[in-house]
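Of the protein chains in this complex, one is absent; all others appear in place.
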Amino acid sequence: MYRETQIVNTQNNIPSNAEDAGFAADGGELVINVGPQHPATHGVLHLVITLQGETIQKIEPHLGYIHRSIEKMCESLSYRQFIYVTSRMDYLSAHINNHACALCIEKGLQLEIPPRAQVIRVLMGELTRIASHELWWGAMAMDLGAFTPFFYAFRERETINDIMEETCGARLTMNYMVPGGVMYDLHPNFQKRVKDFIQLFNSKIDEYDDLVTSNIIFQNRTKGVGVLSKEDAVSFGCTGPVGRGSGVQCDIRKLYPYEVYDKVQFDEIIETGGDSFSRYLVRVKELRQSIRIIEQLIDNIPEGDFQAKTKAVLKLPKGEFYSRVETARGEFGVYIVSEGGTTPYRIKFRSPGFSNLSALDHISRGCKIGDLMAIMGTLDLVIPDIDR
Amino acid sequence: MFSLENITNSIQHWLYSTFNPTMALIMECVIVMFLVIGLFATLGLVLVLMERKVAARMQIRLGPNRVGPQGILQTTADTLKLMMKEGLTPNGADKFLFNLAPFIVMIAAMLILAPIAFAKGFQIWDINIGVLYVTAVSSVSVIGILMAGWASNNKYSLLGAMRSGAQIVSYELSAGFSIISIVVLSGSLQVSEIIASQQTGWWLFRGHIPAIIAFVIFIIAVTAETNRAPFDLAEAESELTAGFHTEYSGMKFALFFLAEYINIFIVCAIGATLFLGGWMPLHIGNWEGFNRIMDYIPSSVWFLGKTFFLIFLIMWFRWTFPRLRVDQLLSLEWKYLLPISMFNLLLITLIAIMGWHF
Amino acid sequence: MTKEEMKEHIAQHLPGAVFDETGEWLNVQVEADAWRSFAQWLRNEVLQMDYLFCLTCIDWPPAAAAKTQTAAGGGALTMVYHFTSTTFRQPLVVKVKLDRNNPEIETVSAIWRTAEFHEREVYDLFGVRFLHHPDLRRLVLTDDFEGHPLRKDFEDPVNMIRL
């Protein structure tokens, strides 16, 4: 459906020129539409940008092009069924989204998860995080005009996808999580393949620094661009690498450990710059931390059940349950209001991308249009995650 | 020994002995025209394929490998496809300028071919101000780009064209300075004489470090002038979708595409002529034996080898570096390249006057 | 800061607050009139609730409301705010009950900037009007869309899949 692009005056008194949508006589502003189909938005995000020359005056995101009302859909799905829908939100960290749902249901049922299942979940979650950051790294470099890193990132990501395919049965939307554990046991080849992957990854990760991180053009493009202060990051609810790039301690894995995250050693990466380069560094360093977690766990997978015994039809007791996990993009929350039935009465997904997007206008004012690509790249927006 | 010079001379001799001089001149022009157009088509096909293959190898891919053996007919098939396509003209566009723009870009590229020496004695027009002619004509193509951007009636196109304008105008300065430094060393503007002056060695090696600096600046500046990554702001796809040629389709788009590659060839040919001796084989001082062996390799092979090496260098840049931002692009030129090349020109003049070069 | 301390602080500041400690986190129910000043207090005073990590709404149509005895008559919409403090790390849930037929509440987008988008979403999907919101328009649905999809009585005969 066609939607009028309207510029609404908020703080800055920018003249609205929706009809003209072009060259306003006063002030010389130029309004351009980035998206819904645009190479840099990585999905159907529509940004209405008011430009003065090449300087951004105001960005207005228009959402909803991929809004499926998943929250409403989940109200008619049973507790076993709705987990798979959340893979379709942040499809790059599908496994971690499923994890949050499973955790929330288990909280309601007060289920005890077998230790083997916990370790499997964390291993898969960290592999997903690496895969997601790999894709982000390639796409970010591609947004800034370097095409080659994309292929190098996909080489490693493909290996993870193969591991996922072998154990979970699918490459992207795994649906490996069930309330009480995981769907199948690990594939016999899993440990060997993950070790091979770690070896491959460690031999290639230095190339990433040579090719992009230390590249002077890349540093100039990202340093000091899109600065988000610590206070603003908290106020905008920015989490994940965006929040940590601004110096906010917000890693749920550290603050509210779930599964076995309190038993493994890893560092919460915090950069204090608040600019695009800090956000970039957080993600690149997190890659190494995820590998560290996997290295600790891969040889110590406890024997035992991979799934707790559950009833065929799950019923949550009356009440409210909230679970928080750290996806590749930030804090993902599942809020279930149960009335005691077999389906949730109301379910709310707190998606990290939604809050991170709300900071976009604030941090990109006064930047050049080329900077917008660096900012959007480091915000790492996944549009279905925002629209839900 | 095989030489293109003999062929051209015999053709000219035959033409002038068979027809009257006017007729012979016209015949020559027609032959040159067909040669240039043929060269354009071949170069376009070869360079696009080369770019795709180079990119693929750097990106751990195979690249085109379906049409013809090893995919060598891929670009031919693409060209056929583009010819079949409908050339759309947007509703709000300035129709005349919109359709004129690709031809301006193309014609500008064709004109620069005139003074380039492809092999010994194989040159369309050995004008005595060859280098000056090249620098002058190469700035015409920006008019085509501005025209395309403005006439498209598209905001992305306009932004791309304006960026391109600013970029080409500023980078011409340092490209010009690098060219002048070779003119200073060789003491001539004529292409054939510049090449002849490198009989005892290429200027890149004979001119000490200042010549190398001039060469590096020249490569950076021409990369920018041809709108190639990392300076492809005019068509920065993640920002401006396709920049100034967003609205073009079919053969009109193909002309822009072709002109981009022809321009790369031309600037690399100029770079090879000025710094690497054009068709002149690799001669080292007075090593007679070595020089004689080098002379056995045909001059056209030397020229093409050098040119394609430079083209490969520019492709290598494209597939390695991220894109600059528009203000960084200009500050790179005005804060770094221009001061350095001015200072460098001073040094080169000193070297030339004192005769310090080898 | 423990749950009890937090409860004491809130009870001191707002005697009318209703607590509910059955869940994982402390729940506070406040009146819509007191909400704006309470929010200011939460953010700026002892509790330092600077991070609003979830903002949503729950629809209780008359039938459901009667069953749970949470509201009288015409049903209710409950605004749910999840806060935490980056200093104390103790989550707090604040609920504000609104009239279902005329839902209106003061915006908190000036206090927590993330609320601007979240409130637009709630306005879009539930029809809650946020007073003094800087830019209250539909967020995900088209401007001419009728109805509020996340309300329980919303039926879309075309797109809804009922199992």
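Note that the chains take the letters A, B and C in the order they are written out, and that residue 1 is the start of every chain.
Definition applied: contacts are C-beta pairs under 8 Å (C-beta built on N, C-alpha and C of every residue); 3 or more make two chains touch, one makes a residue touch a chain.
The rule is simple: contacts and distances are computed from a predicted model.
J.: Given that one chain of this complex has been left out, which of "NADH dehydrogenase", "Branched-chain amino acid transport system permease protein", "Coenzyme F420-reducing hydrogenase, delta subunit" or "Heme exporter protein B" is its protein name according to UniProt?
T.: Hidden chain identified via UniProt as "NADH dehydrogenase".
J.: Which residue from A:187, A:230 or A:292 sits in contact with the chain not drawn here?
T.: Going through A:187, A:230 or A:292 one by one, A:187 is the residue touching the chain not shown.
J.: For the full complex, which residue in A:65, A:82 or A:354 touches the chain that was left out?
T.: With A:65, A:82 or A:354 as choices, the missing chain is touched by A:82.
J.: Which of these, A:50, A:69, A:97 or A:215, touches the one chain of the complex that we don't see?
T.: A:215
J.: Of the listed residues A:57, A:128 or A:167, which contacts the missing chain in the full complex?
T.: Answering carefully, the residue with contact to the hidden chain is A:167.
J.: Tell me where the left-out chain touches chain A, residue by residue.
T.: Listed in rising order, the touching residues are 77, 80-82, 84-85, 148, 155, 158, 165-170, 173, 175, 178, 183-184, 187, 207, 210-212, 214-217, 312.
J.: Can you list where chain B touches the absent chain?
T.: Output for chain B: 54, 57-62, 65, 316-317, 319-321, 336, 340.
Everything below uses one rule, namely that only the chains that are shown with their structure count from here on.
J.: Taking the touch definition from the header, please name the shape of the chain graph: line, ring, star, complete or other.
T.: line
J.: Report the inter-chain centroid distance for chain B and chain C in whole angstrom, where each centroid is the mean of the CA atoms.
T.: Whole-Å distance between the two chain centres: 65.
J.: Counting in whole Å, what is the centre-to-centre distance of chain A and chain C, each centre being its mean C-alpha position?
T.: Distance between chain centres: 25 Å.
J.: Any idea how many Å lie between the Cα centroids of chain A and chain B?
T.: The mean C-alpha positions of chain A and chain B differ by 45 Å.
J.: Which residue numbers or ranges of chain B touch two or more of the other chains?
T.: none
J.: Any idea which chain C residues touch chain A in the complex?
T.: These residues of chain C touch chain A: 22-25, 27, 50-54, 56, 58-59, 64, 68, 80, 82, 86, 89, 93, 112-114, 116-118, 121, 125, 134-135, 137, 139-144, 149-150, 154, 160-163.
J.: For the complex, give me every residue of chain B touching chain A.
T.: 55, 58-61, 155-156, 159, 229-230, 232-233, 236-239, 241, 319-328
J.: Considering the complex alone, what residue numbers of chain A touch chain B?
T.: 22, 30, 32, 38-40, 54, 141-148, 150-152, 155, 211-212, 215, 217-218, 220-221, 368-373
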